[in-house]
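A protein chain is absent from this complex, but the other protein chains hold their places.
Each chain carries a letter (A, B and C) given by its place in the written order, and its residues are counted from 1.
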Amino acid sequence: MRKGVMRPGHIQLRVMDMDEAVIHYRDRLGLIETDRDDSGRVYLKGWTELDAFSVVLRPADEPGMDFMGFKVVSTEAMNQLKQELVDFGCPVEVIPAGELNQCGERVRFEAPTGHMFELYADKEQTGKWGVQPNNPDAWPEELKGMRAQRFDHCLLYGDDLDGALDLFVNVLGFQLSEEVVDTESGVRVAQFISCSMKAHDLAWVRHPEKNKFHHASFYLETWGDVLRAADLISMHDMSLDIGPTRHGLTHGQTIYFFDPSGNRSEVFCGGDYTYPDHPVVTWDADKLGKAIFYHDRVLNERFLSVLT
Amino acid sequence: MRKGVMRPGHIQLRVMDMDEAVIHYRDRLGLIETDRDDSGRVYLKGWTELDAFSVVLRPADEPGMDFMGFKVVSTEAMNQLKQELVDFGCPVEVIPAGELNQCGERVRFEAPTGHMFELYADKEQTGKWGVQPNNPDAWPEELKGMRAQRFDHCLLYGDDLDGALDLFVNVLGFQLSEEVVDTESGVRVAQFISCSMKAHDLAWVRHPEKNKFHHASFYLETWGDVLRAADLISMHDMSLDIGPTRHGLTHGQTIYFFDPSGNRSEVFCGGDYTYPDHPVVTWDADKLGKAIFYHDRVLNERFLSVLT
Amino acid sequence: MRKGVMRPGHIQLRVMDMDEAVIHYRDRLGLIETDRDDSGRVYLKGWTELDAFSVVLRPADEPGMDFMGFKVVSTEAMNQLKQELVDFGCPVEVIPAGELNQCGERVRFEAPTGHMFELYADKEQTGKWGVQPNNPDAWPEELKGMRAQRFDHCLLYGDDLDGALDLFVNVLGFQLSEEVVDTESGVRVAQFISCSMKAHDLAWVRHPEKNKFHHASFYLETWGDVLRAADLISMHDMSLDIGPTRHGLTHGQTIYFFDPSGNRSEVFCGGDYTYPDHPVVTWDADKLGKAIFYHDRVLNERFLSVLT
Partner (left out) sequence: MRKGVMRPGHIQLRVMDMDEAVIHYRDRLGLIETDRDDSGRVYLKGWTELDAFSVVLRPADEPGMDFMGFKVVSTEAMNQLKQELVDFGCPVEVIPAGELNQCGERVRFEAPTGHMFELYADKEQTGKWGVQPNNPDAWPEELKGMRAQRFDHCLLYGDDLDGALDLFVNVLGFQLSEEVVDTESGVRVAQFISCSMKAHDLAWVRHPEKNKFHHASFYLETWGDVLRAADLISMHDMSLDIGPTRHGLTHGQTIYFFDPSGNRSEVFCGGDYTYPDHPVVTWDADKLGKAIFYHDRVLNERFLSVLT
């Protein structure tokens, strides 16, 4: 049952060369740079996102994800969920308002897979970028690169998928929308969870190490935009992982590539919708190739092993 | 605040020639015929819909909408909402399970605009049509006509928009997502409400008569599918209203046309997304033309006056 | 039989406010401004066109088309056609090289409909805009507006369609690809002619006045680009004629709008292909509405009466 968590609201990524990273996320993905702070972090957002930012790039010596944040519907809901996290036995830390520019207090917690997440209820609403708030036009003409519309979800790799699922479903009110299960052992190899109509707001693949990052995903409008993204990747000699293609899981249309620090990015469009009464969509582990890459029907080695 | 209403689950439409109506909804829109009942009603659904049906055609002497039903998340939520409807002063009638095939008990109520709505929690889940439930393929090859994916929303015309908004927002937990307001008088000329991430699950235009039906809308996947729909309309000499075009409100891409009884159908794709923290998008009434038909920027007379 | 005329190579249009006209053709249509000359003319081209220019805007007191030019395969072919034009009884004038910047000698003649045309064999090949000549990328990232790819064809209105057809087919080697014929009288109401695989390189509608201009058409890549064009028309408050829609004749996907001087522009994509052995595609005049606007199946009054 939904408990007030609305959506993925931000991700903080570690990058090793900020100038190159900004070119990747601003000029190639087409996110809007909205702010920088004293610690050298750069803030960006997709043009359709109303809140002040959704991507934070932090200068670091190694790539990866610092944390992913979810916006909840109210401070009351956030505080209620904080208590439930504590009751569940989950370590919780409160990050004061202002630690991220234009963002209120955040409740940070560590999932059983070792990944850091946050809940927050307040972030300044600066509105869609490039269109007027009243009588809004369809889109702004000045977008760059892939014209990514929003930060959409993450795929993480980690060990304790069952613990993470228990936490997100039973404490935070997410729904298991899709999964890959080994039919013999019954082990869930991958799990996709949703707090909305989207087929996934967050996903994990089972992996022996804790706290690994597979990709951050950004939403495009059309399959033609996926082609445009593929062309830009080639035109700018960016590092392609795979695509354009379709996923079996969620059926979205997609392309994967790497930022200059080695963090994987995805842009995608389409995909199934989910409601709370929908049964879990299950893929068999022996069809994992088709589940991930619907056309190739085999995984490339990179997809399973290149993590940050 | 959401209160368990998940989505538009069905609509019952009056049609004057059932054979012609079935050709329209099954062969042209591409809905799947799933059932017929003793009273001569025909049941259909979009192929992506899991529940047993979403469109019911009833033989009648005049066109129009009998009622629109919303699926709620549980029987408890339905009963709670029934009580709140009664407390609000809204006449409520309970329709027993089985009155519609494969559908449980329905709570029927009349909105201040004179339209009949229903809540229900149970309908048999027969699954997506034409794809296997496990390891599901992307789409079934055998779809007809416009290949409509789901019944998506309705636009209704009626008088007491403020009363209807009060009911749907404060009792049923919908959100006002978009509106058209006369800036001088402050009168809300049109209102779009959502119980999901969709920019609208239901909408009204202000009109002196009660209980008028403007259109039922069905979701397509792409702008290319809207072109395909337009072509089919012409190839089968169907009655076109307007399109292909884009809406200003919600920014969806659309085409309108009429069934043989004179009920208006829409098929559309795209459109904005909405979250509970999103402020209402407001269009000025003097921009109503652009709000409705973003390209033409003027309303055609039919759009305002042809109702059933 | 083809006689060396390759393609529509340029059009000179009269515009009443050059600054506004440049905004229309450069910033909205997305043509590339390539040159200006001492007489105040502005030269532009679509980014895929190899030759130096294809559109010339001339400052004038009234709108309309000065002339349309066709590039022929060689000087020999041009001189041969010049002689055949003279033999046909057609007045011919030679315009010296350099009268248009970067363009060689042009053979100008008047068609029986009063329109002025030109043949030329030499124009400087400056290459595709924005992509390298070797190992060329798919497209340049810096395109503006509708990103029109090339000047494609014109539609003209005039009286002596039979004379014009005789001239273009029997002297210049064009092919009648499509036509609209009044089945009772046998009168050809519209004629589309081709010197290539394109369904039309030039077209006429029968009209009592000589030398009227209906529109210049520019090629887009996809139906998504037609939507983008429609959105831009609305976002910049440009004057829309009709669209997005499809033509019955040629089956292209299209939108019409006006430049600030009142000259009509079209951008379109798709459409049928033609070979020399293809029979003429005939539409009946009583289906003229569907032949022109395949979805609406009626002509708007503007299409027949607003000419420059």
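Here is the rule we use: a contact is a pair of C-beta atoms (placed from the backbone, for glycine too) under 8 Å apart; a residue touches a chain by one contact, two chains touch by 3 or more.
Everything quoted here is computed from the prediction, not taken from an experiment.
If you put the hidden chain back, the residue from C:S39, C:N134 or C:S185 that touches it is C:N134.
In the complete assembly, the contact with the undisplayed chain comes from C:S196, out of C:S196, C:N211, C:T254 or C:T308. Contact with the chain that does not appear here is found for just one residue of B:L232, B:V267, B:V281 or B:L307, B:L232.
Listed by residue number, the positions of subunit A touching the unshown chain are 223-224, 227, 230-231, 233-234, 240, 243-246, 253, 255, 290, 294-297. Those residues of subunit B that touch the chain absent from the view are 137-139, 141, 145, 222, 224, 231-232, 234-235.
The set of subunit C residues touching the chain not shown comprises 1-2, 6-7, 48, 50, 71, 73, 125, 133-136, 138, 196-198, 221-223, 246, 248, 251, 270, 272-273, 275-279, 281-284, 287, 290-291, 294.
Here is the rule we use: only the chains that are shown with their structure count from here on.
Taking shared numbers over all numbers used, the subunit A to subunit C interface scores over half, which places it in the same class. Each chain gets a centre from the mean of its Cα atoms; for subunit B and subunit C, those two points are 44 Å apart.
Between subunit A and subunit B, the centres computed from C-alpha atoms are 31 Å apart.
The set of subunit A residues touching two or more other chains comprises 138, 222.
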